[in-house]
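Missing here is one protein chain; the remaining ones are kept as they sit in the complex.
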Amino acid sequence: MTVLKSVAILGGSPTDIVIEKDTIASIGPTTKPGVDCSGLVALPGLVDLHTHLRQPGFEASETVLSGSRSGAAGGYTALFAMANTMPVADTASVVEQVLDLGQRAGYVQVQPIGAVTKGLAGTELAALGSMARSKAGVRVFSDDGMCVYDPAIMLQALQFVKQIGGVLAQHAQEPRLTEGAQMNDSALATELGLTGWPSVAEESIIARDALLAEKTGARLHICHLTTAGAVDVVRWAKKRGIFITAEVTPHHLLLTEELVRSYDPIYKVNPPLRQVEDTVALQEALVDGTIDIVGTDHAPHSEEKKDCEWENAAFGMVGLENAASVVQQVMLDRGASWNDVARVLSSKPAEIGGLSNQGRLEVGAEANITLIDPSASREITRQSHSASTNNPFNGYTLPGQVVHTLFRGGFTVQDAKVVERD
Amino acid sequence: MRHLVSIADLNLDEATYLLDNAQELSRINEREVKKLPALTGKTVVNLFYENSTRTRISFEIAATRLSADLINFSASTSSLSKGESLKDTAQTLEALGADAIVVRHPMSGAAHQLAHRGWISSSIINAGDGAHEHPTQALLDALTIRQQLGAGSDLRGLRVLIVGDIRHSRVARSNVLLLKLLGASVEVAGPATLIPEGIDCMGASVSDSFDESLGRNPDVVMMLRVQRERMQGHFMPSEREYQQMWGLSRERLKRVRQDAMILHPGPMNRGFEISSEAADDPRSAVLQQVQNGVAVRMAVLHELLAGDKS
Partner (left out) sequence: MQRVVLDDAEIGRCLKRISHEILESTSGASNLVILGIPTRGISLAQRIAEQLGQIDPEFEPESGVLDITMFRDDLVAADRKLAPTVIPGGSIDDKVVILVDDVLFSGRSVRAALDALLDFGRPKAVKLAVLVDRGHRELPIRPDFVGKNLPTSITERVNVHLTEHDGNDEVVISS
């Protein structure tokens, strides 16, 4: 039995939580002694619908174990592992392997995502049905890293995914408009001599896929929205009653293309950092619910892939340990509540991903709980629990610190330190 | 000044100073003994990831005229092609004693990284990085213009027209920045697909027609070299269409003012972006550009390397 004392659930008045084995047994004042959580805010364990754990195939950048530890440190109790591993997660055997790695690591619930097309090549559908029926029970399908650009393939995929009762997460990037693209398409790209990635390459795919989703009645999720125009398209689609959900990353909420002036590849990411107007639109959309969730798009890369020429550098930023702080800053500053923070970081991602055991902090629910000290302030460095150091928030000061993380009733993080397991 | 990576790093005083010194150094060409001891004992490395005989030789002559030791590191003949990272190559060169590295690289930002990422502490001279900048080219172009048309130390009041593939041109970018800095006004012209977004934010006005631009009587017409591979149905429907609409043909040459200048960074595609008549016209200052290139590079090397380093 574990007791959390004086904890402010979703920022409310301090109360106690009693956990028995892996379940929340009661919420309310108790005389039982326990861990002093005064000053801490409790959220249901955070759920990331968009993480790259790199295993199998890219273990130099991250493994399921190191990624899980980083997730736990960031307050996460569930991570959806994207399929762009090597081999690609396009068959039942690979997704079962990832599931197994996650269970053995034991820090978070690792839920594998299945590829939409074989090898992410975009030309033939992957074994969607067998991945769904496998032990991994895949319900979220994505070619993230690549765009499902062929509308005919996309239409068929949506039909299959609807039948399976899953959701298709699209990485919206028209490849023929973004050949060789390195950064946002703008006057700055011209100045720096880098090929631009125009907003229309994102927005046109979202609009197209929204209409395809409407036709099929399937659930469509748009990964990492980055432009004000994309927000408008999602808003339009939702108004039409299309089953569309959208996600934004912590880095796109706060960082802009100005950082690229330094030619430091730590700022190289796909889709790219955009302009101030875009970050404002994304922040507003997150608060008003047009954007449903925050997904980290945690994309670790070993040093030599970032310590080189811009064009040669890999795209991606780590983010599991920044997310809660960024969301706290962005949402609370705009007058939103901890309820809203929990919605975008936990309950809504759990709902979209179909994890009924996550995203709920109530009696009878599985005990996945994140405890944050909102008054703390952290100076972010490149070091974290991830195996990689490509953190664009290096040098920033962000609010909030994850103090405890409980996964299925056990501490994975205690007193801001990851608990060692054998 | 420790590095010359981008024109954007120079202010008017610094740019003028380099041009003035280059002007003095250009007179060395008229002397019998074309050598000065200023950089004795200094080692300059040409780190060329892209083949470029002209610029490489120009830097080589500049360095040796100042008595520096010069070493050439070409992409095709060294470990550069064995997958060694830029960082490792740079650190090796510094360990071998390079005081300055002249770098030409196909990727934008390479020179900036060498100068600022803390891998090495040698002086860095950008000899062209991707589509980003080619500062010494802009300086030699400005010097050439100033010698012939400049009234004072700057280019105030002069109108320069740059024609060609602006999108992929580092020469265009550096020139737009430097010409603006020196007070000239710049107009760029080329196919719509080859005019990049925001070039007006860098200070140039945009024209959709070479002929209309000529109607505005520019003082300088700068023709950019076109990469013919880009012309096959990608950015342009065909080479022929490019030549008809954007080439400095015999007919267009007649409409260039008698006292105007024609410039080209070289090497020229005779008969394509520039007709032979235009290339050989008395208004063409192409050879002067080449001569000034050595002087400008001497001035830059001298500024970065001579004397004590604190």
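Should a chain be cited, it is by its letter among A and B, assigned in written order, with residues numbered from 1 in that chain.
Rule of thumb we're sticking to: a residue touches a chain if its C-beta (ideal position, glycine included) is under 8 Å from a C-beta of that chain, and two chains touch if they have at least 3 such contacts.
What you see is a predicted model; the values in this text were computed from it and never measured.
Asks: Using the touch definition from the header, name the shown chains in contact with the chain that isn't displayed.
Replies: B
Asks: Of B:Glu60, B:Glu273 or B:Glu303, which sits in contact with the chain we cannot see?
Replies: Considering all chains, including the one not shown, the answer is B:Glu303.
Asks: Could you tell which one of B:Leu10, B:Leu25, B:Ile101 or B:Ala115 touches the chain left off the display?
Replies: B:Leu25
Asks: Contacts of subunit B with the missing chain: which residues?
Replies: Per the touch rule, subunit B residues meeting the hidden chain are 17, 20-21, 24-25, 27, 31, 33, 35-38, 66, 302-303, 306-308.
Criterion: only the chains that are shown with their structure count from here on.
Asks: Report the inter-chain centroid distance for subunit A and subunit B in whole angstrom, where each centroid is the mean of the CA atoms.
Replies: 45
Asks: How about subunit B: which of its residues touch subunit A in the complex?
Replies: 8, 85-87, 105, 107-110, 112-113, 116-117, 129-133, 170, 173, 196-199, 201-202
Asks: Considering only the defined contacts, which subunit A positions touch subunit B in the complex?
Replies: Touching subunit B: residues 182, 185-194, 196, 262-264, 304, 307-312 of subunit A.
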